[in-house]
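Scroll down for the structure; my scribbles are underneath it.
One protein chain omitted, others in place.
Up next is subunit A:
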Amino acid sequence: MKHLRPVNRKAARIDETASLMEEDVVALQQAPKPHVPMGCTLSFSPGWEVDAAGGTAGLCQPVERDIYDCYVTCFWPVQVPDHVNYSPDWASNCAVATKDWRNLDLVFP
């Protein structure tokens, strides 16, 4: 952090968490300027399952961000794993999507 200097151990741990998060999750509209990932689109709708290179590594957001729309209620036919037939356990390690989304993995057929 730039404006707060940790001076005890607990503060140092908070500072560490902050710096980890800074590099971990960046919102597209986060200041100072919009973050537009290379090779990606600024579309806010799900379903863009491949990036410009034809892979998944460069997607602007992980497909998991729409887990409840796409995986359970299925209003949008995005390519998340099929929980009815082929990947019934896909989300079993993800009890709370906001906390556990890192546990969701991609499935390669």
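Observations on the model:
Basically, a residue touches a chain if its C-beta (ideal position, glycine included) is under 8 Å from a C-beta of that chain, and two chains touch if they have at least 3 such contacts; residues count from 1.
Note that in this section contacts and distances are computed from a predicted model.
The UniProt record for the undisplayed chain lists the protein name "Quinohemoprotein amine dehydrogenase maturation protein", from the options "Quinohemoprotein amine dehydrogenase maturation protein", "Protoheme IX farnesyltransferase", "ABC transporter" or "Serine/threonine-protein kinase". In the full complex, subunit A touches the omitted chain through residues 1-11, 13-14, 18, 21, 27-32, 44-45, 65.
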